[in-house]
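Note that this complex is displayed minus one protein chain, with the remaining chains in position.
Order as written gives the chain letters A and B; numbering starts at 1 within each chain.
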Amino acid sequence: MIRQALILLRKDLLLELRGREALPAMLLLAGTTMVVLHFALGQRSVTGGTAAGCLWVTLLFSATLGINRLFVAEQEEGGLDAVLLTPVERTAILLAKATTLFIFMVALELVIVPAFALLLLGPDLLPTLGGLIPTLLLVDLAIAAVGALVGAIAVQSRIRDLLAPLLALPLLLPALIAGAKSAELLFAAAGPAPIPGRWPLMLALYALVFGLLGVALYDYLLDD
Amino acid sequence: MLYRALSVRENLHHQARLLGVPSERADRLIERVGVAARADEPLRTLSRGTVQRAAAARAVLADPPLLLLDEPYANLDPGGAAMVAPLLEENRSVLISGHEPRMLLERSDVALGLRGGRRAFLKPSTDVSDSDIKALYG
Partner (left out) sequence: MTDAPTVHGRGLKRLAIATTLTLGTAFALVFFWTPNELDQGFVQKIFYVHVPMAIVALCGFTAGGIFGFMQLRTGKRVWDMRSYVSIHLSLMLATGTLITGSIWAKAAWGHWWVWDEPVLVSFLIVFLLYACYQPLRFSIEDPERQARAASVFAVVAGAFVPLNFAAVRLAEAYTHPRTLGTTTGGMPGTMLFTFLLALLGMTLLFVTLWKYEMASKNARMKLASVKRRIENEIAQGGAA
């Protein structure tokens, strides 16, 4: 199963490398969102809760783009049928899609978080990294789990592009809450404060629940 | 069935990995359908005929005992069809639907003629006459 997932993952990454459809768009949207936030808030730099909000709004909106593109290649080329015609486990497809999205998010954050620190963030980024990196990774995990499921639901529909963000954003709100609460403490004007254990725990639990839901439901979604 | 952003070789190697077929077989098939010269260019830059040949190679990758083909020769010139046809039809049962009665009859054992979704004839291909075919399209 892992072997199949790796084959599919390799194909998804190769497709992105050749087609460059998801990541550049995600980066551009994130960059534009930060410029929009700067003017909308009318502030040169932000701290605390506002800073956390700016970062998560930027990342979440870009994530919905990524979720949207997740199954596009399959849908446009009838490729899902090609995958389903080979003896591939549905869980391997879920794993490959979730990992693809996770890699997209990490790649996005490698560029966007430093850019955010340069453009908008008031406090110094370096001292926050110890808490920020695990938080980002946990949120990415939750986004990957929810996104792989939402992408597979939305791709069934004619209005996939509309539905993916509409479904993904409410479903990601609990993860956003935990992420924002953590980042708010990290970006405090007085210097980063420690994050209470309940927020990372909640993020991990959330990713786990949606991962399990995905494993249970993918069989039905991709069954033709 | 094939990804348009990937080349013929990338597509077939990916499928070979999924099916557990050695990638040398994929390379051999690329040679046999005559697309080796353009096998490393993205599919979307290739002509429909070339893509059709690649699709034929994909279809026989796992050497299935039975193939269902819907107009497999539609976008191919006669030379291409002559190259692909033996590959598709070797060592297996094949069910082909298509609109090239002369070519298909020559290559098949049994023919089923459909007119308006209903059976017009079902007999050995050698027994199908010109008037049978005219009646289908008339």
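FYI, contacts are C-beta pairs under 8 Å (C-beta built on N, C-alpha and C of every residue); 3 or more make two chains touch, one makes a residue touch a chain.
Given the structure is predicted, the values throughout are model-derived calculations rather than measurements.
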Exercise for review: From the touch rule at the top of the page, work out which displayed chains the omitted chain touches.
Suggested key: A
Exercise for review: With the full complex in mind, choose from A:Leu65, A:Leu171 or A:Ile195 the residue touching the hidden chain.
Suggested key: A:Leu171
Practice item. Check each of A:Thr32, A:Ser45, A:Gln75 or A:Gln156 against the chain that is not shown and name the one that touches it. Key: A:Gln156
Study note, to complete from the structure: In the full complex, subunit A touches the hidden chain through residues 149, 153-154, 156-159, 162-163, 166-167, 170-171, 173-174, 177-178, 181, 198, 202, 206, 209, 213, 217, 220-221, 223-224
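Throughout what follows, only the chains that are shown with their structure count from here on.
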**Study point:** Residue numbers on subunit A that touch subunit B, as the complex places them
**Key:** 4, 7-8, 10-11, 14-15, 18-19, 73, 76-79, 81-83, 86-88
Point to revise | Touching residues (chain side subunit B, partner subunit A) in the complex | key: 1-6, 10, 14-15, 17-19, 42, 58
